[in-house]
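The block that comes next holds subunit A.
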Amino acid sequence: MTGTIMGAADISRALTRIAHEIVERNDGAADVVLMGIPTRGLPIAHRLAARIAEIEPGYDAEHACGALDITMYRDDLFKNPTRTIGTTSVPDAGIDDAVVVLVDDVFHTGRTIRAALDAIRDLGRPRAVQLAALVDRGHRELPIRADFVGKNIPTARSERVDVRLEEIDGEDAVILRKGE
Partner candidate 1 sequence: MRHLLSTKDLSRDDAILILDTAAQMAATQEREVRKLPTLRGKTVVNLFFEDSTRTRISFEAAAKRLSADVINFSAKGSSVSKGESLKDTALTLQAMGADAVVVRHWASGAAYQLAHGGWLHGSVLNAGDGTHQHPTQSLLDAFTIRKHLVTDPMGNDLAGLTVAIVGDVLHSRVARSNVHLLHTLGAKVVLVAPATLVPVGVEPWPCDVVHTLDEAIESYDIDALMMLRVQRERMTGGGFFPSPNEYTRLFGLDGDRLRRLPDHAIVMHPGPMNRGLEISAEAADSPRSVIVEQVANGVAVRMAALYLLLAGEEGAQ
Partner candidate 2 sequence: MSRPIVIENASLYGDITASLLIEDGVITKIADAIDAPDDAVVIDATGLVALPGLVDLHTHLREPGREDAETIETGSRAAARGGWTAVFAMANTNPVADTAGVVEQVWSRGREIGLVDVFPVGAVTVGLKGEHLSEMGAMADSKAKVRLFSDDGVCVYDPVIMRRALEYVKTFDGAVVQHAQDLRLTEGSQMHEGVVSAELGLAGWPAVAEESIVARDALLAEHVGSRVHVQHLSTAGSVEIIRWAKARGINVTAEATPHHLLLTDESARTYDPLFKVNPPLRTQADVDALRAAVADGTIDIIATDHAPHAAEDKDCEWAAASFGMLGLETALGVIQKALVDTGALTWRDVARLMSEAPARIGKVDDQHGRPLAEGEPANITLVDPTAAWTVDGAQLASRASNTPYGGIELPGRAVATLLRGVPTHLDPQLEGAFA
């Protein structure tokens, strides 16, 4: 099946659910820091923070989000054209003893998350690291699993999953495309 898998309403519902799950899993959100993985993990992290703040008044959404650029931790740097390094930012309070939730748009081979775990280790020592992804499309190549998933989408390896977000692409949608 190809085409639009999730529309704006689906995405919104999924994120609301994930926000609830994060709060529930961590007995509140006091120590939760959301680290978005650029590019599209970033706006998703911000949306989740906003939803958590709705659930947990007093949660400082503004200062609970960070960006985690994993370019310099990738294991395929020498197999692709040179990548531009993105920004990494950590909330002022740091991540030591925090619960860091890594946020990405598509969870696939697990290599990005492996790199992200290494990157997190260089930034501090969180109490726990969890993973939230809008879409899990399978085909793991490493023993890594997600804690919070918006939607599981069975795919063929050759297919592509495009996540489009209002903040970047002007619309919210998840589209499954045939590979070449």
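Note that in this section contacts are C-beta pairs under 8 Å (C-beta built on N, C-alpha and C of every residue); 3 or more make two chains touch, one makes a residue touch a chain; residues count from 1.
Keep in mind how these were chosen: all candidates are chains of the complex that A comes from, given by their letters.
What you are looking at is a predicted structure, and each value in this text was computed from that prediction instead of being measured.
Within this complex, subunit A touches only one of the listed candidates (1 or 2), namely 1.
Against candidate 1, the residues of subunit A that register as touching in their complex are 69, 72-73, 77-88, 118, 121-124.
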